[in-house]
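Shown here is a partial selection of chains from the complex, left in place.
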Amino acid sequence: MEFVQSKLGRIVFARLNEDEDLLENINLAANQSNVKTGMFTLIGALKHATVGFYHEGKHETIHINGPLEIVSCIGNISLKEGKPFAHAHVALSDEKGDAKGGHVMPGCIIGPTGELVLIEAKDLHLTRKFDEKTKLILLSMEK
Amino acid sequence: MEFVQSKLGRIVFARLNEDEDLLENINLAANQSNVKTGMFTLIGALKHATVGFYHEGKHETIHINGPLEIVSCIGNISLKEGKPFAHAHVALSDEKGDAKGGHVMPGCIIGPTGELVLIEAKDLHLTRKFDEKTKLILLSMEK
């Protein structure tokens, strides 16, 4: 375990609208509000979902038919190639209340609404770096 | 996607007690601490749950027998008819560890405890407005 710390910055509220892509629009909210490092939570609903399951160096893709409640979508913002980048995981529930989940991939399409809250770390620019062993772009703890 | 931003305000910790209604008491914590706009997380346990699943303009009701762990309860606070109002989603788990979830409705009854953490947006008063198309009271991005 390694850690870095900073002061807190701003809080940003964003509303995602019907047919917008979940991941793309968390990234867009971070970009447009200029949050370079931070954390977020989001609730709402999806028309359908595409999530990843990490196994031996890659994310296997799982498609989930909707409609679905976004029970939780949480994650963090750091810089990848100089731009704000969201790493997000999501829990979803169906019409029986049964829960599914995974790593948010492109292809999670917003239903009626998505409500994002983003909290900024002030004066901290965390980055992601490719890790040969896991084949993941891990969060770097270098300031 | 549209967004608004503000400074961060206070952090509030609340303990919900046995037989209290989850949604009612998140609202009560926001009201009594005077948090008009913010975000929250909560963990704890429920005796039983009532959650909603949005489908074609209404929340269908799902009753879930307990006891249940509150794996996550996250959401936001905004103003509805001038009073702090919580929009909350919940993930729950049963005695086998199987997860359920949905939109928090009245009728989620606290078991031994519920631990709420509420983060305030300072000088921001977001409101909810009825949306004809979705029949939902959506979070407005007007300051």
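When the chains are written out, they are named A and B in that same order, and each has its own residue count from 1.
Going forward, a residue touches a chain if its C-beta (ideal position, glycine included) is under 8 Å from a C-beta of that chain, and two chains touch if they have at least 3 such contacts.
If you're wondering where the values come from, they're calculated on a predicted model, not measured in any experiment.
A single sequence accounts for all chains of the complex, and while 2 copies are shown, the assembly in the file contains 3.
Note that only the chains that are shown with their structure count from here on.
Per-chain Cα centroids separate chain A from chain B by 20 Å. Across the complex, chain A is touched by residues 1-8, 37-39, 41, 51-55, 60, 62, 64, 72, 74-76, 87-91, 99-103, 119, 121, 124, 126, 131, 134, 136, 138-139, 141 of chain B. Against chain B, in their complex, chain A makes its touches with residues 8-18, 20, 25, 28-29, 32-33, 41, 43, 45, 67, 69-72, 74, 91-99, 101, 111-113, 115-117, 119.
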